[in-house]
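Structure first, then comments.
A single protein chain has been omitted from the complex, and every remaining protein chain is retained in its original position.
Every chain is named by a letter (A, B and C) in the order it is written, and numbering of its residues begins at 1.
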Amino acid sequence: MREGNWRPRIVAFFCNWCTYTAADLAGVSRLKYAPNARVIRLMCSGRLDPQLVLAAFARGADGVLIGGCHPGDCHYLEGNYKTLRRFRLLRRLLRDLGIEEERLRLEWVSAAEGEKIRQVVTDMVETLRALGPLDLPGQFRQWDQEVETLKAQVVEAERLTPQPA
Amino acid sequence: MSVATPILPMREASGASSAGLHRPRRVTIDPITRLEGHGKIEIFLDEKGNVERAFMQVPELRGFEVFSRGRPAEDMPQITSRICGVCPTAHHLASTKTLDDLYQVEPPPAARKIRELVYNTFMLEDHALHFFVLGGPDFVVGPDAPPQQRNIVGLIQKVGLDAGRKVIGMRRRLRDLIAYFGGKVVHPVLGLPGGVSKALSPQDLPGFQQLAQDSLEFALWTLQVFKQAVLANPEYVKLITAEAYTHKTCYMGMVDEQDKVNFYDGKLRVVDAGGREVCRFAARQYLDHIAEHVEPWSYVKFPYLKDRGWKGFVEGVDTSIYSVAPLARLNAATGMATPPGPGGLRGILHDPGGETGPPHTGQPLGANY
Amino acid sequence: MNPTSKPKVAFYWCASCGGCEEAVVDLAEDILNVVEAVEIVFWPVAMDFKKQDLEAMPDRAIAAALVNGAIRTSEQEEMVRLLRRKSQCLISYGACAQLGGIPALANQFEREEILRYVYQEAPSVINNSGTYPQPATPHNGDTVTLPAFRNSVRALDQVVEVDYYIPGCPPTPALTKAALDALLAGRLPPRGTVLAPDVALCEQCPRLESKPKDLSLDAFQRPHRTALDPEKCLLAQGIPCMGPATRSGCEALCIKGNMACTGCFGPTSRVLDHGAKILSCFASALAPKEPQGIDQALAGLPDPVGTFYRYSLARSLLRRKRGPSQTQHFIRGNPP
Partner (left out) sequence: MRTPRPDQVRIGFYICHCGTNIAGALDVGEVVNHVAGLPGVALARDYKYLCSDPGQELIQHDIRDHGLNRIVVAACSPLMHERTFRRAVEEAGLNPFYCHMVNIREHDAWVHTDRQEATAKAKALATGAVRRVALHKPLETKKVPIHGEVLVVGGGIAGIHAALILADAGKRVYLVEREPTIGGHMARFDKTFPTLDCAACILTPKMSAVGAHPNITLWTYSEVTQVEGYVGNFNVTVTRKPRYVIEDACTGCLQCIEACIYHDARFPDEFNLGLGKRKPIHLPFPQATPPVVLIDPGTCIEFKTGKCKKTCVEACADRRAIDFQQREETRQIQVGTIIIATGFQTFDPRRIPYYGYGVFPTVYTALEVERLLNAAGPTGGEVILRNGKPPQRVGIVHCVGSRDENTNRYCSRVCCLYSLKLAHLIKEHTGAEVYNFYIDIRTPGKGMEEFYNRVAEEGMHLVRGKVADVYPDPADPANGRLMLQVEDTLMGRILKVPVDMLVLSVGLEPRADTQEVRRKFNLCCGPEGFFLERHPKLAPVSSYAEGVFLAGCCQGPKDIPDTVAQAGAAAAQALALIVRGYTEQEPNTAYVREEDCSGCKSCIPLCPYTAISLAADKQKAFINEALCKGCGVCVAACPSGSIGQNLFEDEQLLSEVEGVLTYA
């Protein structure tokens, strides 16, 4: 992270049929929006394993955006309902672990809603800016400082102590 | 964390054996061994080599009282059992009974009996563990034996492999009974508000009845071992009853309506070192009677009798420190609720001291038997 | 006992309850064979060896050290580093060492929060002087020391390298015996393996057949609010059972006790985050489609962290609850 020049990083999981296509449409329509979202294409938002959301946060995402087809519109009939259910529970879990609910967002964006991509990404960037960085990798480093000091001492002591016979 | 701590004298500490020449001012015993829990002892000696002050430190804290907060009440019996995996059943059932109280439900008679059966079984196997594995080697193998042998392995060598198998086999059978109801023996799962999760199948009953008979015999045999290994040895008796190993505190134990010992239910009764009742209360009133004191040199807190106030680590009739566990339990009660077995235990412990008051917790020699 | 050529074995406990020691003792008759085959050189619960005995050994002198308990204090870190150095094979024994275990639930709280409650705010505490445990307490020109209480609870492999894992809270005697046998026979799987079947518990569950193909849950039940059918799949009764996401090897003991699996064996090797996986499984099995209905159904899970990460919070992807402080630092233009 460049200090003082922090920009929110969003990992966006978009379903192939609606939201990814909407993002393509936003492109074709030359809509301009914040460059913070990095899109990962899934065939269906229902593929989104909550592990991937947590992994994204753990690896440095400030926010995770899930994009799926509108209810009733899933290309795979009901994949998006599974996403919605997981999302509701996952947000509670995140909240209990100190990660603001707004950092995980679920949006239904149909293939025709290029404009909504622009709005959602831009709005989420603003929300994240207000929240500040999550920076879990930095947190992990910070949390581990407490053991690193001792580790260094032990290593140093072992270096100085002759190996017992 | 048990208050009773089976440590043996100076011999234990390294360097202490070269008596007289360079007697160290400080003796560290780290870790304390053969008990459940983490501990370390720092002993400071005066110029004469006598103990000037000793610190029994618990260098660990997990924070159950914090991380249990906010969790579903019904999870507590399973979470609190993790306070101690040697006596998980005690924590498990204490939590379960608290849930009864919370939900204001009375378990049906069968559930209550199952809980009592499980708990009493636990009392039996746990004491066997203590006697043969944790504390017992000090006597059976002997206080003079090298430390490497004062353990279960040495004990089996001493008493013989058959006796060792007998102990192991009986514990396994008893623990299987707990697992029958509790799923697991370490961290059982049977406790629910107002009942238990599992019932007893009638066809399994005869096996358990047989086990009851066998375990009674086992208890008597254990008593014989104790008599032979400890009481038959005048030096040991002298050691147990020596002033240095006597700890005059108050004593707490659970009693029934007649002030007899009850393991599962009843009131908590506290008596002082002179045998006089200090208080008698239901578990839910514990905050009225018990408080915890904090010292800067240990993570463990020190419970004491709240009415008396914290008076420091002092002994005597007026102390606010109280002991728990077997000897304290006997002291706090007027007797056993069941007919005394052959050669009643209380008599055995009473007689050697020849005193009229309650026997006091010798460290560690009486407390856990 | 004279020094022998038998492989040396050590047992140690960190932030633990002693249940793992009991599990070893519960080898019952088999422990005699173990004692016959190995030389136990360190085992605080049962033997009188001290830390300095350990320090006096040559490096890698111990064939295998079985460490249970989570890592919470500097002393535990020191001890496991010492054991790591003295051992050829370091085995994580039990859920606490492997995943953080129950003590890692404390990772939802900050160190100061814990200390303040335990020593000051708890209703049983009387501490007018505001005394807290101190790293060093002076005594007559000398000091009595306490190890540092860390902010986070860690799994063993978050502090030192671990060669094998024996899962469970506690591990079963059967698994323990199988692992020791494999160790003694020198036929251990690749390093890093969890020495238990890599399949979820449902496979061993006596109630699997009664699990319907479609759960379609409308609500999660709490076990004391429903009359539990002792034959039927607990999930089918709406009881959150971690079995589908949890490694087998325990012989479904809790299920046999008519209670749900709480996940002490941890996830399978394919899973990074135990909690996320069972969350996904449970949520997917819900029937309602509207946010309100979904939330209602999920109201039966009042404590997602405690339910999904009962034993694995330390080893989860997020590891602990994030403190409030970091964000504030940054807002003040002061990145940590």
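Keep this in mind: contacts are C-beta pairs under 8 Å (C-beta built on N, C-alpha and C of every residue); 3 or more make two chains touch, one makes a residue touch a chain.
Since the model is a prediction, treat every value here as computed from it, not as a measurement.
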Touch partners, limited to displayed chains, of the chain removed from view: A, C
Among C:Val271, C:Ala297 or C:Ala314, which one is in touch with the chain left out? C:Val271
Residues of chain A in contact with the chain that isn't shown? 1-2, 7, 9, 11, 16-18, 20-21, 23-28, 30-33, 35, 38-44, 46-52, 55-56, 59-61, 72-73, 75-79, 82, 86, 110-113, 118
Touch list for chain C against the chain that is not drawn: 198-203, 208, 211-216, 243-245, 248, 267-272, 277-278, 280-281, 284-285
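To be clear about the criterion, only the chains that are shown with their structure count from here on.
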Intercentroid distance (Cα basis), chain C paired with chain B, Å: 26
Separation of mean Cα positions, chain B and chain A [Å, integer]: 51
Would you pick out the residues of chain C that each touch at least 2 other chains? 108, 303
Which parts of chain A, given as residue numbers and ranges, touch two or more other chains? none
What part of chain C is in contact with chain A in the complex they form? 55-59, 71, 74, 77-78, 81, 85, 108, 148, 150-152, 154, 159, 271-273, 275-277, 279-280, 282-284, 286, 288-289, 291, 294-295, 298, 301, 303-305, 308, 316-324, 326-327, 330-331, 333, 335-336
Quick check: in the complex, which residue numbers of chain A touch chain C? 1, 3-4, 6, 49-51, 53-55, 57-58, 71, 78, 81-82, 84-86, 88-90, 92-93, 96-99, 131-136, 138-140, 142-143, 146-147, 150-151, 154, 158, 163-165
What does chain B use to touch chain C in their complex? 12, 14, 25-26, 29-38, 42, 44, 52-53, 55, 57, 59-63, 65-67, 70-72, 74-75, 78-79, 81-86, 88, 99, 103, 129, 133-134, 147-153, 156, 161, 164-165, 168-169, 171-172, 175, 179, 181-190, 192-194, 197-199, 286-287, 290-299, 301, 303, 306, 310
